[in-house]
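Every protein chain of the complex appears in place save one, which is left out.
This part shows chain A:
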Amino acid sequence: MTTTTSHSLAIAAKGLRKAYGDKTVLDGIDLAVPTGTVFSLLGPNGAGKTTAVKILSTLVTADAGELHVGGHDLAVAPQAVRAAIGVTGQFSAVDGLITGEENMLLMADLHHLPRQEGRRTAAELLERFDLTEAAKKPASTYSGGMKRRLDLAMTLVGDPRIIFLDEPTTGLDPRSRHNMWGIIRGLVADGVSVFLTTQYLEEADELADRIAVLHDGTIAAEGSAEELKRLVPGGHVRLRFTDPVAYRSAAAALREVTRDDEALTLQIPSDGSQRELRSILDWLDSAGVEADELTVHTPDLDDVFFALTGPTTSQSSQSKESVR
């Protein structure tokens, strides 16, 4: 077995680079996923998320980079990496011509499980993913949510310790999405490391310990959801009024606020800290303003996402490039 210094990391990438022709998809990115955590790669369509998954799951070779998955060097021991990982890609990877149960048994055979154990594992996973009833039906007849569940169940047959999930909930209805989140949390509770790509900020916020925002082939920002949210302005206190007269007198009294005359709301910039909140309340009291509703709005990942991946950012990075 290959020995490495990064035993505590499930996935470690340094200077990962990949280009298709002239188009650089990944421009030397670094990734570190500690064992037993959920790491989310977030980015708009075409940002290179899927390429990163394809490379780290041995499907595609990188142009450059020092890459370790499960402690094995991708360039030296891809087969050892494959033995450690499970991959659920963006496109359904089930055999539609055979039944759900046959798909599971196929995976058990390919993982070289003894017949008895294979049957038991298949039955257990089908049960766990609520597919027992549909087990004898061809997979092509499954709904989108069922296909995704079967797909993930097939991924889990070999009991992989590192799992890649490439946009696992894209195209699912809200209930199926929440089911999938529950399943992923269950995996993490069992100590599995998860590398998740998504374009849903809510999903990264819900599941990930660490989030990296991928934009134009580079990591635009990385951190916990909270850390990322602190990166951007946009926090405010919102006052909502039901009486237009009260609204107008409050707006006149407070002046330096953002008005929304349609919704009868006022926005006061704030980072949401207790100290600032208290001073705002004092200010409102002294001005004699009484709102019907007060809400504190902290920036969510949507704000972060748009701030980091918006057209203004790419413009400024372009101008930086031309200066260089």
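FYI, a contact is a pair of C-beta atoms (placed from the backbone, for glycine too) under 8 Å apart; a residue touches a chain by one contact, two chains touch by 3 or more; residues count from 1.
Just so we're on the same page, contacts and distances are computed from a predicted model.
Only one of "Formate hydrogenlyase", "Hydrogenase 4 subunit B", "Transport permease protein" or "Transcriptional regulator, GntR family" fits the UniProt record of the hidden chain, and that name is "Transport permease protein".
Taking the complete complex into account, A:Gly89 is the one of A:Gly89, A:Pro168, A:Gly235 or A:Pro299 that touches the chain left out. When the whole complex is considered, the residue among A:Ala64, A:Leu110 or A:Leu281 that touches the unshown chain is A:Leu110. Within chain A, the residues in touch with the undisplayed chain are 54, 57-61, 79-80, 82-83, 85, 87, 89-98, 102, 106, 109-112, 138, 154-155, 158.
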